[in-house]
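With one protein chain removed, the remaining protein chains of the complex are shown where they sit.
Chain nomenclature is as follows: A, B, C, D, E and F, assigned in order of appearance, with residue numbering initiated at 1 for each chain independently.
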Amino acid sequence: MIQYVSIVLMLIGIYGLLIDRNIIKIIVALNIFEVGLNIFIVSVGFVSGGVAPILTSVNSNSALIYVDPLPQALVLTSIVIGLGTTALALAIARKMYNAYNSLDLDEIGGMDND
Amino acid sequence: MMYIAYFFLILGAFFYAIGGLGVYRMPDVYNRSQAGTKATTLGTLALLIGIAIINPSWIPKLLIIVVFIAITNPIGSSVLVRSAYLKGAKQYEGTNIDELKEYYNKEDANHETN
Amino acid sequence: MTNPVLLIVVPLLLAFLSVALKNNKKQLLFIAAVFNVVGVFIIENGSYVIGGFRAPYGINLNLDAYSHLAVLVINILFLLIITMSNEKTKEFSTVLLVALAGLNGMLLTGDLFNLFVFLEIVSITGYILSTESKKYKYSFNYLILGTIGSGLYLFGLIILYAIFGSLNMADISFKMLSYDTGKLVVPIFLMFIGLAVEAKLIPFNGWVRGVYGNANSLIGSLFASVYAGTILFVFGRVFGQVLVLSEYLVAVFVAIGVITLIAGEVAAFSKNKIREILLFSSIAQSGLVALLFVTGLIFPTVLQLLNNIITKAVMFTIAGKISDDADTDEADKLKGIFANNKIIGVSFTVSALSLIGLPLFYGFYSKINLLLGLFSKINYFVAAFILLATIIEGAYFIRLLVKLWTPGEEGKESNIKFVTDRKVEFDFNKKVIAFMLSLIILLAGISPSLVKTNLFAMNKLLNEENPSYMFELKGGM
Amino acid sequence: MKKNISSFLIIWITWILLTGININELIVGFIVSALLSYVISNLIDYEFSFNSIPKIIKFLVVYIPVFLFELIKANLDVAYRVLSPSMPINPGFVRIPTKIKSEYGRLTLANSITLTPGTLTVDVSEDSVYIHWIDVKGNNNEDYQKNVSASFEKILGGIFN
Amino acid sequence: MINTLVFLLIGIGVFFAFLRLVIGPSSFDRVLSLDIINIIVTGTLVFVGFIFNNELYLDIAIVYAILSFIETVVFARYLEGSI
Amino acid sequence: MDFNALILFMVFSAVLSYLVSKSNIKLGAYSTILFSLISLIILFLGRNNIGNEFSLLYMNFRVTAIGWYFSLIMILIYSMTAFFNPYWMEKILYPSSYNFLYLFSLAATVGLFFAADLITLFIFWEVVVWSSTFIVPLGKSRKAAVVYFTISSIGSMATLFAIMFVYSKSGTFDINEAFKFLASEPLTATFVFFTFITAGLTKIGIFPFHIWLPLAHGNAPHTFSPVLSGGLVKMGAFIAYLSVGILPAYKAFSTSMTIMGIPFQIYLLMVLGAISIVVGTLMAIKQDDVKKLIAYSSVANGGYILIGILMMDQVTFAGSLMHIFNHAIASAAAFLTIAAIAHRTKTTKISELGGMIHKMPVSYVVYLISIISLAGIPPMGGFVSKWLIVQGLASKGLIFIAFAAFFGSIGSFLYVFRPLAGLFLGQLAPKYENIKPSTLVMKIPMVILASMSVFFGIFPKYLLETIGEIQTSIGIDPIMINGDTITTINGVLNTNKVAAIFGFGFVISLMIFLVLPKSRKVGLMDTYTSAEFIYTPELYHYANSFYAPFERLYKNHPSVEKFLGKFAVKTEELGILVNSLFFSHKPSVTVLWVMAIATLIFLGGVDI
Partner (left out) sequence: MKRIAVIILLGVLGFFIFSGIYSNEAFTEFGNVDLNNRVSNKFITKSVTDENDIVEFGKSSNLETGSANYVTSIVVNYRSFDTLGEVTVLFISSLGVALLLGTLGGKLTHKYRANFILRVGAKTIFPLIALTGIYIFIHGHLTPGGGFPGGSMIASAVLLLYLADENFRAKMSSFKLAESFAGSLYVLIGIFGLLTSGYFLNNFMNTGVIGDLFSAGIIPIVYVLVGLKVGSELTGIITDFLKVEVDE
């Protein structure tokens, strides 16, 4: 179920990319896509009945069933990378707004056409 | 002892419910904020007390959470309500007195910086 | 000290340091580039485990002859390009240091997820470098496409992980051998999209025109040469060596490659601006290289890839410098520009002729080899398409060269005094290195045995023991 | 220096609350707290005045119970208003004068007002607290103050001034 | 049993706050309801940790509380036009 | 001297010439004369090298009789034309590079003719193409260079495909070995035959590849047009020879349908040759620019040559080989006279010239001889070779082809006469009153080439003997010559008698010309109308609309140029389409493509 949801979320992000002309909305759409992807990554590591992959005084040995920790590590990387690109995208968006005085890609397209 | 704990747990949850309901039912953003903030603060307090009773070893961290919520919750509401006020969010029709307006209109109040 | 990880981490260390040592950024960049060039000659082939955890559990670097050749070429070109456009490196020194680290990481890593990380690093440096032109809408486009592309790559990779339980290239490759790869169309194609965006394959490459078309001498040549080379080497690694492709996907990728090749050449044909001609030519070359890799030809593809990136390094540097100085790169406004810059003109010409694949230039050697390869695989149609592309390529490059060499109006006797009034002056670095590279192209063309003996030393690389179609020039009869 | 030490102590105590008592944690916490309090003093104008134990004790012993009582009262009030079908309200924005000078005193006052029945602090000035009041009772600011914050004002004034 | 009741009540609170989040009408209403939901979630995290007998949830709750506070402030300052 | 030394010498002479030019341009130009003449002598004296094999770098060579023959013609043309180089140095953009490319392309042609393997052949072929491509735009036209290169590329890529294909089947590049297996595989042979010969067709300028000739010949530097037309075109003939001589075409096609005994594959190309004759002739007639006119005549003559080579028999083949020589020297000489005129007048347009006979009588005579030879009119060499070709065709009953050849001969009268009248005869334009005759150095090659045309027209046996040896070397019965009488199945030609008759006629007409009274001279632009000033006196030049009624006949003729022009436009439009479809600054465009393609591919590759 969660996997279906995550893929649908990715598609929603792509949908946003396809129909939005506003730069900020496109960035948001991209983030929705990434969220969907990240959920998918985590979902791939889920094990029914598995516990969070941290040894504690309660879950104290490796013989227990744990969920796959690797996708969780990967998703951490994915999130950070997404954060970095989003920051950069926003910075570019701001420069675009300064340069073209618009956030609408259709409007911007008409300017400095080369 | 357990029953006291349960009482607190249910009390906390009850105030969460009241908080949510209050946010839903109150007439304007200011009143909603009032209801939500108070109820959830107390709700958290009660809930955590309940848990602390059953699980005394958790008390230090629970204490941090409680203190933190008690400080930040009202601050957050204040900041939000002030923004709403400054932006002229709709007030309940029966709101008669407004001494804040005078304060913000005073020149030296220096709230609007540009 | 022969661990290739240093090629990645030393530039990275210097990148971090460069934030503190603001005033010596340029020197740090140069030091790193030289370090890596020296390093590529010292490192020894092998699998290098990081952190001490054996593959497939830990990440390992895979320095076989293939990646060795790749890092060799890429690092040398990187050094040459930053030296050629030395005057432009200051602002981007740290970015370039990170890029150098990332490029080496992409080439060396033996782990598909680690590849994703390095791909992102390199892409982000690309986005940043692309903003130099101040045409932000193109950078934005590049960023969005790059991100969605690598997102899809990751999506595909995670599916593979769920199926094979591993991220290690060799491990996955091995496990795929006993798997019905016909069922892996979705994950592999998703990964393909990710690399195809960066590798400039049609229709995944919408960003290329805006970004390449406005790049200056430094950034254009870096993109077209070092970045493009790296991504194609990686493409060859992933889709030519690691992933086992079903017949269906091979057909699909070859079709995409052919379409890219022809569409790229046709688009280049319709252009007048130098950088646009070059960028479409790059697109076409990417299509060519990608399809050859997918066809299973490693050796001749690498030869062709080298041809592309060495020549593009020269040509994009020159084109970028021209448009930096003359404020235009429209060939029609730059007629006869080489009359005053003969050394540069000769370098550009040699590069272009090599790219077309004319004899006496290195490109001929690679073209013959790839044709031999294709014919040995009975791939006549692809060969025919490549030759068709060569005709178009020849037409527009000759048209460009003739314009840039001969001033004056069409139909009038040329005379030197009609040279364009646009002042373009090339500095010493550019002249020397561009000329040196064109000399290498020429030498390698006249005496391919030079290339052959050197490449045969690393032949095992190419996972083809003594390729049967190797163009043995002497006694080729 | 005094400021640094007090902030250091507060931070260290917080650390201990977070980690529990353990020799390694204490050492690490000590280092962290020292560094952090140093950095904070550089980063912000950190006016710290919790520098006497009696004040803190007074705060805990006297103020907290009053506050808790008010908080419970407030919530019963909220519960009533939320659940009652007809809500008798007479909202308004009013000014409550205060004599507390300390920043932390005024902050505590403001927060306390927010958490007590029917009132919510919107802004604080040098000498007043501006609140939103669901059911305004009284005719002038002194009335308001008496109805809203008199008990807090008294205790907090004792602690912070 | 107790747990179910607790979850039920929490659910009611979140549900109505969420309704407000959806219907608004102003952005301030939405941010407010989000803030309320966040606080409820914080408490719920602690409660879940209590049920799983896993102290690690407390750390998560602390972080969550901090981030939700900052989120509220950011939204408020954004909505008033200060950033 | 060994020929590997010859090739090395030629390459180094190119480099040397470049270096000399860098210090002194004039000296560099003279060095091209010297070096090409030395090469010519070495080649001529080194005939004993025939049969030798040698290697350079990775290239393999084998000296054959026919290769030697072609090389000789090529070096002859280059060395004769080189005499003009010194006069063009200051008019050419990059004189040093010109000298280098001039000698370098010559070296490459010799390498081509001596190639022992297909790769070597292809390498030299392409080297000639690109080195000569870069000479063309040093003249007037960039477009010409592009068209020249592109059409050449079409040919060479097709040929490369054939080479690779043959290699992949036979495992060898050796020219003599590679094609052998085709003898028993008619279908494969047909494919290889057509692809391999394409480069040759483009170079000869066979319809529909002929369009580059007028462009390139017409716009190349005046000193290079002779080489292009007289020399380089002949490389195509060499490829054609390889395609029927070495590639066992007749053997492979022995089971094919035949037309008058010729396999249809070969006949098809002969038809193309015939069309080239007709098209070349027709187009030559309407040219105003002499250089273009001669270029079209080259197209027509290329048709003859191709047809002759394709026959691979005793008479026609010999005629063709002879025509290669005759056409080379005649067309080179004709272009040289144009160059000589252009050197003084700066133009090559008939409508801007006239009366040059008064200023450049030697050029006039040379031009007259050459163009007569080109047209295949007795008593010049061109007549003999064309006669042989027509004889050969007629003997095989190839009436259609023979008719085209005949048509070409008639048409050539028309195009010969036009420049003759327009350029040399008639009135001298006032602005050329004071021009000087061509220099002595220029006269040398012109006179030598013209003399050769006459000499081999009267005494063809010296040439035909060599050709006979070539025929013997490749297993064809040599042509029969007895003194100055050539005997074919259908007829006998005694060139001496023919020459005597024409000589007699010439003397008679000269006497009539001298005896009869001359008309009064009026200045060429001395044109008055009733008190109105004429703004465009050129229109009143009598050479204007010389063949007006004729030109009207094919005003809207279908043309390959137009077709290719449209093709180029379509390619450009396709490029623009590619651009607008795929390259947008909006990510949505690309993402849409990605998703659509992905959907399509999953549709085909995912099991549901």
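Brief remarks on what is shown
Simple rule for what comes next: a contact is a pair of C-beta atoms (placed from the backbone, for glycine too) under 8 Å apart; a residue touches a chain by one contact, two chains touch by 3 or more.
Nothing here was measured: the structure is a model prediction, and the numbers come from that model.
Counting contacts over the entire complex, the absent chain touches A, B, C, D, E, F. Summary of contacts with the chain left out: across C:N36, C:T94 or C:T301, the touching residue is C:T94. Although one chain is not displayed, its contacts with subunit F can still be listed: residues 592, 595-596, 598-599, 602-603, 606-608.
Residues touching the missing chain, restricted to subunit B, are 64, 68, 71-72, 74-75, 78-79, 82-83, 86, 110-114 (touch as defined at the top). Even with one chain removed from view, subunit D keeps its contact list with that chain: residues 7, 10-11, 14-15, 18-19, 22, 24-25, 28, 32-33, 36-37, 39-40, 42-47, 103-104, 106-107, 110-111, 121-125.
Just so it is clear, only the chains that are shown with their structure count from here on.
Counting only chains that touch, the fewest steps needed to get from subunit D to subunit E is 2. Number of steps on the shortest path from subunit A to subunit B, with steps defined by chain touch: 2.
Separation between the centroids of subunit C and subunit F, computed from CA atoms only, is 41 Å. Taking each chain's centre as the mean of its C-alpha atoms, subunit A lies 66 Å from subunit F. Among all residues of subunit C, those that touch two or more other chains are 137, 140, 144, 148. The set of subunit B residues that touch two or more partner chains comprises 18, 21, 25, 33, 37, 41, 61, 64, 73, 75, 77, 82.
Subunit A makes touch with subunit E in their complex at residues 52, 54, 56, 58-59. Contact residues of subunit A toward subunit F in the complex are 14, 17-21, 26, 105-106, 108-109. Every residue of subunit E that touches subunit A in the complex is listed here, in rising order: 53-56.
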